[in-house]
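With one protein chain held back, the other chains of the complex are shown just where they sit.
Moving on to subunit A:
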Amino acid sequence: MLRRLTLHGPGICWKETRTRTISQNKVVMSRKLHARRIEGIDKNIWVEFTHLAAEYKVVNLGQGFPDFPPPTFIQEAFGRAVSGDYAMHQYTRAFGHPPLVKILAKFFGRIIGRDVDPMEDFLITVGAYQALFCAFQALVDEGDEVIIIEPFFDCYYPMVKMAGGTAVYVPLRPRGICDQAQSVRSSADWVLSPEELASKFTPRTKAIVINTPNNPLGKVFQKEELQVIADLCVKHDVICISDEVYEWLTYDGNKHVKMASVSGMWERTVTIGSAGKSFSATGWKVGWAMAPAHIMKHLKTVHQNSVYHTATAAQEAVAMGFQREYDKFGTEDSYFVQLPSMLHAKRLRLAQCLESVGLQTIVPQGGYFMITDISSLKVDLNDPSTEGEPYDYRFVKWLIKEKGLATIPVSAFYSPEHRAGFENYIRFCFAKEDSTLNAAEDILRQWSKGK
């Protein structure tokens, strides 16, 4: 019996055509296979560019991971966990290994000046990435709007889309647009317009995502800037998803302010953090969300119906790491003091190196990354395989293939609508060994000489 096309919800659902195509011995299913929720989100810059960086021999300042090892104390903690008793290799508590949630609640409770409940207010996830996923799946329904500040870590948009939400963008803009070449040299100069931001809030706004320190720009939102956002959240009863994975990495005396500590915000903020970024061990994939119980319970529901647990031994090691950092907090011995100090020096080096070859950089107040304007570089890209792609994508691919240097195109961190304005920036990661930075410097110098 032939079925008709039926209108189903917002789309059309293909339910007819049961004919099977048999080619050779292969039976190919003829019905549409994939779910609509994953439509349009199959491309991913990390998948694309890590593959490319692996294919060519490159000096890799692209994807955001350190090429130096995690600190000894955390590696030792992991070793102890691995050689521990059988329980270290079996399931732990689904919402987070008790030693870990307890120390995190203590640690962050002290920072924000509040009693945080380890069992109710914390969820341990497979990286901050999965914490973001839980937040969007738990809180964003079809038809909800989510405000995203551009430039943004690229996964926010596909996650909002997969949750059926609508992304509403508001850009950070360089202050005093007239003389960009001279005056716009720090991420601090990129700001939101309070009026423009306010105009983005509608009755359908469910959440706003902020990322501080910001990837890729490196902006560290100041208290006053967060207050503006907070006031709007309170006024419109909106949830704030605050991605703070780079929270320890602030430079030039900039202080990281936790959105959850801003008045009116604890009750409506999901704060996201990362052990990978905190302890330079991105491959461990341990992250967390912190939120008041009435919101956290929904993230827990998503978690228990998607991955259910995070790996035990890694959580045990991260718990040990945080216990140490709790005891040494604010002292010279703290890794959370040593790491930003180390990265600060590297940031300086990379900025100097880029500027010495005539590249305009935007000096980041925080984070792992620096973005650079490449408009002054006139390069004959001559690569038919990248034709039709945005300029920065083409440039980055050319740089990988021809110069052996990997970076990331910044237009990837913009919405499809606004990408066109930002195709002249590329992103460098400076959380790298000095030898890597030296090698990058050599490549750039050679190139600059050769011109």
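The rule is simple: a contact is a pair of C-beta atoms (placed from the backbone, for glycine too) under 8 Å apart; a residue touches a chain by one contact, two chains touch by 3 or more; residues count from 1.
Everything that follows uses one rule, which is that contacts and distances are computed from a predicted model.
S.K.: One chain of this complex is missing from the view, so tell me which of "dolichyl-diphosphooligosaccharide--protein glycotransferase", "Kynurenine--oxoglutarate transaminase 3", "MAGE family member F1" or "Zinc finger CCCH domain-containing protein 16 isoform X4" is its UniProt name.
M.R.: "Kynurenine--oxoglutarate transaminase 3"
S.K.: Using the touch definition up top, pick the residue from A:Ala138, A:Leu226, A:Met320 or A:Ile362 that touches the left-out chain.
M.R.: Hidden-chain contact among the options goes to A:Ala138.
S.K.: In the full complex, which of A:Gln130, A:Asn214 or A:Thr436 touches the chain missing from this view?
M.R.: A:Gln130
S.K.: Among the options A:Lys106, A:Arg185 or A:Lys297, which residue touches the chain absent from this view?
M.R.: Among A:Lys106, A:Arg185 or A:Lys297, only A:Lys297 touches the chain that is not shown.
S.K.: What subunit A residues would touch the chain not displayed?
M.R.: 3, 8-9, 13, 15, 18, 20, 26-31, 33-38, 41-42, 44, 46-47, 50-51, 54, 63, 65-70, 75, 78-79, 82-83, 86-95, 125-127, 129-130, 133, 137-142, 155, 158-159, 162-163, 206, 237-239, 268, 280-285, 294-295, 297-298, 300-302, 304-314
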